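Removed from the display is one protein chain of the complex; every other protein chain stays in position.
Coming up: chain A.
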């Protein structure tokens, strides 16, 4: 029991430090300190998690952490300063993908019980998948891999229909008495497509705002999966990022003099640009 108490106390401390770090990062004087505190808290949280009772597969875990961190560390260190925004996008997409993968694994293990837990798992999976594929498209565009902004005919209608179908599938998963693997797979595929087609028509100048929005999405997804896993540190960090990310998105859109709805629904690159 003491191990569990120690872990819970550590997660609490980590959540507090994350909030203080974000607070510090919103002022130019203390910003540098903020990220360092956050980094220490993150390393501490990772180390403490190894002591969680009942875990196995430590070999895989260490290989995944070392390889993932090494790839990201190296790419983050070597990238040119002007290429930073797309790096933020791709790391954010990875976070969303991680949240979606957590949900997928909980479904595969059949460990999702009860309507509330299933609902939040499905929501986290949906938002996380959208953030993942959306961020990948954002990365591809800023990196110059994807040069043209392609727009489907009747883009907004397609978006709405696809979103409704995906949500409908999500509700079917929640309502089903047991987890249906086919339903879950189709659901994930549609959620990934949705993220991609939502982001693809958006032009380069609007990208920072979209990345910020996807960042808020990932935060929400992490918070919801935190509830599924019963981990308050994930809930607090995720929802704090979700809320601050939403506010930040609004502030960024305002700084550009472009309402957020214009960014999403009447992209500059599109034929039907009315506002802005």
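Throughout what follows, a contact is a pair of C-beta atoms (placed from the backbone, for glycine too) under 8 Å apart; a residue touches a chain by one contact, two chains touch by 3 or more; residues count from 1.
Here is the rule we go by: contacts and distances are computed from a predicted model.
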Which protein name, taken from UniProt, belongs to the chain you can't see among "Winged helix-turn-helix DNA-binding", "Dihydroorotate dehydrogenase B (NAD(+)), electron transfer subunit", "Thiazole synthase" or "proton-translocating NAD(P)(+) transhydrogenase"?
"proton-translocating NAD(P)(+) transhydrogenase"
Listed residues A:13, A:162, A:186 or A:256, member touching the removed chain:
A:256
Looking at the full complex, which residue from A:118, A:244 or A:262 touches the chain that isn't shown here?
A:244
Residues in chain A touching the chain absent from view:
11, 14, 18-19, 21-23, 25-28, 31-32, 34-36, 38-39, 42, 45-46, 49-50, 52, 54-58, 60-61, 63-73, 75-77, 79, 81-82, 84-85, 87-88, 90-92, 94-95, 97-99, 101-102, 104-106, 108-109, 111, 116, 208, 211-212, 215, 218-219, 222-223, 225-227, 229-248, 251-252, 255-256
